[in-house]
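See structure below.
Note that this complex is displayed minus one protein chain, with the remaining chains in position.
After this line comes chain A, so read on.
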């Protein structure tokens, strides 16, 4: 867990300190402390109802915390001068007046923060909405609404960007586009904070992970560390002479366990070494493939104790 960072390095950062939010007798966010840094995509991961959206709303001062603070650039959100020029956020793609055109929606936001009118056309172009810029947002598909929300987030050319479940409703081309966009924004040195309930999505975009469950911090780690720690890697071996292969492996002090559909799973050995070993003993191999257990599994193991809504397995009960 990151502590307070002193001096100029606090620029472009989001710092949560002991952040809590209580609804009735339920703690939606439970003493959350972490720091979100510039230059990388930070994934904010947790099952549905873990408190991700509540946390993001508190970052933008939309919801007031029950306890703790959020600092952006070392300041409270309300103290930011023209906040859209520092923080751009996509919270809810439907947060648009349906009777207003995409152009006017963005113009309203631009004017409120002293952003030049020309920037509206630029961001519409960037998200590919120029052809429908003058159409009323009511007729937009979920994906178009999402793009409009992203355009609004980019409007002030902010150094810090927040996206709450940005891939929702996007088609595969749109998903690819938003991934590339987030990476390039981080590549420019910006702070990119993106929430998701899908580990597989995060694995493709995030460099750093903050995992929460029932409002509590479960992990704050680099993606590489998370993978190394949680994803078991092994080599899958298949041979017509399965028994002889097993003997050769155990002769070399290597443990092989039977895996899916009669193949052998070998952990802790490198595939090249295993291949050479088989060749030395003239064993024909039909398969020799390095495998990685899914991160989704690791994520589910991590959050297993803190899932808000459990589905019952099986049909009993």
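The rule is short, and it goes like this: a contact is a pair of C-beta atoms (placed from the backbone, for glycine too) under 8 Å apart; a residue touches a chain by one contact, two chains touch by 3 or more; residues count from 1.
One rule holds for everything that comes next: contacts and distances are computed from a predicted model.
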item	value
Undepicted complex member, UniProt protein name, chosen from "Spermidine/putrescine import ATP-binding protein PotA", "ABC transporter", "Putative aliphatic sulfonates transport permease protein ssuC" or "Imidazole glycerol phosphate synthase subunit HisH"	"ABC transporter"
Given A:26, A:94 or A:229, the one touching the chain that is not displayed	A:94
Residue touching the undisplayed chain, where the options are A:108, A:142, A:252 or A:300	A:108
Where the unshown chain meets chain A, residue by residue	57, 60-64, 77-84, 87, 89, 91-92, 94-101, 104, 107-109, 111-114, 152
